[in-house]
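Structure below; questions to follow.
Every protein chain but one is kept in place in this view of the complex.
Here the chain labels run A and B in written order, and each chain numbers its own residues starting at 1.
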Amino acid sequence: MKAAPFDYVRVESLEELFSLMGAIGDDALILAGGQSLVPAMAMRMARPRLLLDVNHIPGLSGVTLGDSALHIGALTRYHELAASPEIARHAPLIAAAVPLIAHEAIRSRGTLGGNIAHADPASEMPAVLLALDATIHAESGQGGRTIPACDFFLGTYETALAPGEIVRSVSIPRPQRAERSAIDEVVRRAGDYAMAGAAIRLVAEAGRVAEARIALFGVADRALRCAPAEEALRGAEIAALPIEEAVAALRDALEPLADLHAGAATKRHLAGVVTGRLLAGLQEEHENG
Amino acid sequence: MDSLFPLTLRLNGQQVRHEVTQRTTLAEFLRQTAGLTATHIGCEHGVCGACTVMVDGRIVRGCLMFALQAEGAEVTTLEGLAQDAAMQALQKRFHEHNALQCGFCTSGMLITARALLEDNPRPSRDQVREHLSGNYCRCTGYQAIVEATLGAAGDIEEGAA
Partner (left out) sequence: MTEQRTLPGAAGLVGSRLPREAARRHARGGGRFVDDIAFARLAHVAFVRSPYAHARITGIETAAARALPGVLAVVTGEDLKPLCHPWVGVLNHFPGLKSAPQYPLAIDAARWNGEPVVAVVAESRALAEDGADLVEVSYEPLPPVLDLDAAQAPGAPVVHPDLEDNLAFALELDTGGVEAVFAEAALVVEDEFRFGRHTALTLEPRSLVADFDPALRQLTVHHATQTPFQMQDVYARHLGLEEADVRVVAPDVGGSFGMKLHVYGEEMATCALSVLLGRPVKFVADRLESFQTDIHARDHRVRARMAVSEEGEILAMDVVDETGIGPYSVYPRTSAVEGNQAIRLMGGPYRMPAYRGRLKVVFQNKTPMCQYRAVGHPVACAVTEGLVDKAAARLGLDPLEMRRRNVVTQDMYPHRSPTGYMFERLSHEECAARIEQMMGYARLRDEQAELRARGIHRGIGFATFIEITNPGPAFYGVGGARISAQDGCVMKMEPSGQIRVDVSVTEQGQGTETIMAQIAATHLGVPLSDVRVYTGDTRSSPYGGATWASRGAGVGGPTVMKTAQALRDNILDVAATILQARPEELALRDGCIVDAAGSVRMDLAELGRIAYFRPDTLPADYHPELTVARHYVPQGYPFAFTNGIQASHLEVDTETGLVRLLDHWVVEDCGTVINPLLVDEQVRGGVVQGLGAALFEEVLYNSEGALTTATMADYLAPMAGEMPDIHVGHVVTPTLTSPLGAKGVGEAGTAAAPAAVMNAINDALSPFGAELRQMPFTPERILAALGKI
């Protein structure tokens, strides 16, 4: 289990990065936290000819608060997400998701940008970004563009990034109204990838659900929102959420993909359980003020 | 193609310079190039925790970093913590509680446990279990490791008081 040979460059700037990517093309891969790429290389499932270590490019890391959004650099590591006061305040769902990802030693290195570029369908963060209505800032030698999270994840390990494009940062709109969010998953062991999970955000207006976002992970080839379940919640009193209807709508709509440890029926069932429990928790939180 | 690159870093408190190939992982570098064999390799894909070491003050998987990524970093292995008070407290308790059998997981366990106690000097039993849950041990039933960690937390607190 040794990586195939490759060349390694510690990239110092975006210009250098893009020019190397342009020159080498698909055979070059970005090394961010390395927590998915290095094992894939060890198993020779990933065989880059050139490894571009972006960990030392200035300005790719950190959380900044803008007027209307929170901006998170692609290279921001999980442990930094968990410790950031801005995230705790303006996007607590992200902070809540971090402890569900792997273990402390992996959270020391893994990055938000690497996570979403990797696009593992069982990962928490893509669903979190869907629930938070995030946008992803992609950049290439030709310039930058903004991709809504809902258009970013295209399939297992597949994203909307074009060749030569990287994730530069992620923006989370700052909440304008009262909202509550929560995330949970079913795992057999702490830190495992989810058998099924959900990230939920409810925007409240006068005690009612103005907007509901239910994003599921570990159930399909990508994180996905469940419109029928969201629909079932819209307009409902937060103190009396139609949880059963929402769960039933979710189970009706969901066509899960089996993985090694859980079949489609199991995933459909579990996605419903997690969603139901999260909604019950949000309702209770609301009642407790 | 493999070529040799210079690598300069602070290793266990000493500035050192070595040469490594691009694909040498940090764990392999520590064991093979630097001769620090306390760090073990159990899976090479990030799951078992045997290779856990500290880089710039945080625990990481030594098998999931290439050695060249540690250029300029501060890397600490179990060997480098011989004089560390928290580590000594853990080592004493691991011995007393028989918190290891074959010892293959031990370095990773100790370093992971030490990181917990640094962050949370008085962890609960469940917090210890949760924090250590990324470190595999096939021999013990984990319980002695949990007890040794809790015991060391108490010792450190007493020592500090």
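Everything that follows uses one rule, which is that a residue touches a chain if its C-beta (ideal position, glycine included) is under 8 Å from a C-beta of that chain, and two chains touch if they have at least 3 such contacts.
Since the structure is predicted, the reported quantities are computational estimates derived from the model, not experimental observations.
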Tell me the shown chains the invisible chain touches, ordered by label.
A, B
Among B:47, B:86 or B:156, contact with the omitted chain is made only by B:47
Missing-chain contact among A:51, A:131, A:254 or A:270 belongs to A:270
Which listed residue (A:24, A:88 or A:190) would be found touching the missing chain in the intact complex?
A:190
Tell me where the left-out chain touches chain B, residue by residue.
2, 21, 23, 31, 35-45, 47-48, 50, 77-79, 82, 90-91, 94-107, 110, 128-130, 132-146
Footprint of the hidden chain on chain A, which residues?
1-5, 43-44, 186, 188-193, 195, 260-263, 265-266, 268-270, 273, 277
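The rule we apply is simple: only the chains that are shown with their structure count from here on.
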CA centroids of chain A and chain B: separation to the nearest Å works out as 29
Touch list for chain B against partner chain A, complex
1-2, 5, 22-23, 25, 44-46, 49, 52, 55, 58-61, 63-66, 68-69, 71, 112, 115-116, 130-131, 133-135
Which stretch or stretches of chain A touch chain B in the complex?
1-8, 10, 31, 34-35, 38-39, 41-43, 51, 53, 55, 79, 102-106, 108-109, 189-191
